[in-house]
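Below: the structure, in structure tokens.
Then we have chain A:
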Amino acid sequence: MWSFSHIADFIHEWLSSTFNPTWTLIIEMVIAGVCVIGLFAALGLVLVIMERKVSAWIQIRLGPNRVGPKGMLQSLADTLKLLVKEGMTPSGADKFLFNLAPFIAMIVAMLLFAPIAFAKDFQLWDLNIGVLYVSAVSSIMVISILMAGWSSNNKYSLMGAMRSGAQIVSYELSAGLSILAVVVLTGSLSISDIVMSQADGWWIFKGHIPVIIAFIIFLIAVTAETNRAPFDLAEAESELTAGFHTEYSGMKFALFFLAEYMNVFIVCAIGATLFLGGWMPFHIGNWEGFNHVMDWIPSSVWFFGKTFFLIFVIMWFRWTFPRLRIDQLLNLEWKYLLPISMFNILLATLMAIMGWHF
Partner candidate 1 sequence: MFIVKYIKDILGAVKSLAIGMKRTLYYFTHHKEIITQQYPDNKDTLVLPERFKGEVVMPHNEVNEHRCTGCTACELACPNGTIKVVTKFDITPDGKKKKAIDKLVYHLELCTMCNLCIEACPSDAIKMAQTFEHSVYDRSQLTKILNNPGSKIMEGVE
Partner candidate 2 sequence: MTKEELKIKIAELLPAATLDETGEWLNVSVDPNDWLLLAQQLRTDPTLFFDYLFCLTCIDWKTHLTMVYHLSSTKHRHNIVIKSKLDRNKPEIETVSAIWRTAGFHEREVYEMFGVNFLNHPDLRLLILPDGWEGKNPLRKDFEDTVNMIKL
């Protein structure tokens, strides 16, 4: 069958038979790197146009419709514009940190691609602590924001960065705890194990109320973690003009922009993997015919379909809600999400011990 895992296996076999193992490893790493960067660029373009179209339709507008068929090449034109734009550095800025910050944001986003299972048997690095790795690395993101805010020598940027620091540190907790609910039920931190455990049904269906609650909390928490509206206090356009990236322009700004969308993609991919079965097709009990049809759809389509659905939900949030205030944001986390997710994890543990899930 024509699938990603076959291609990967074929390349691996061919390389192994042609080169010695060291060279094979090096070449495979290069290919993986190129693929990730390519995916990065492609996803960036797709997500930007998707956001613009979603916002346009919600706002009873047409959205971009001039460049390319139905405006689909608009984000390419935007990228070109950002590439040729002058990247300015304010005179009072800490130049080293100012220039470093967007790259850190980018590198963090790239690192997060490693453990994600894009399709059946198609994963860059199936490490045994995949989930832990994702939540650990994604919190480095805040460093780049703090760095950008501090080094810009701009009061708006600094305030945006400080807000973002408080926000991400808080929301890491409930995001982690809601991930933990699934980990407890699966009994493994490995992404591939978590996906395999959903072969007979996705966790959102198997896990009853605790997983549904965990899923909702996960969605809210990751929206906050990626600095998306209604939790976009780090940017807060109407309050802080553009928050931490006020002083950035040109390609450096584009890197921040891209990193934001990549983070959205990654958290949605993790959400899809943990709660919606990753690349696992949708099966209903004993309906053999239906299940066969579902199996026939390639696993990568399942994965990307679920991920893009979650991305749509996050965009839908953004274009519906007003922004929270900083104290309300922290109230929501510490008074609502955290207690609920702690209680929820107790419930999930109880369920796992008693074997109440399907």
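As a working rule, a contact is a pair of C-beta atoms (placed from the backbone, for glycine too) under 8 Å apart; a residue touches a chain by one contact, two chains touch by 3 or more; residues count from 1.
How were these picked? Simply put, all candidates are chains of the complex that A comes from, given by their letters.
These figures come from a predicted structure and were not determined experimentally.
Novice: Pick the one that touches chain A in this complex: which of 1 or 2 is it?
Specialist: 1
Novice: For chain A, which residues are in contact with candidate 1 within the complex?
Specialist: The touching residues are 54, 57-62, 65, 316-317, 319-321, 336, 340.
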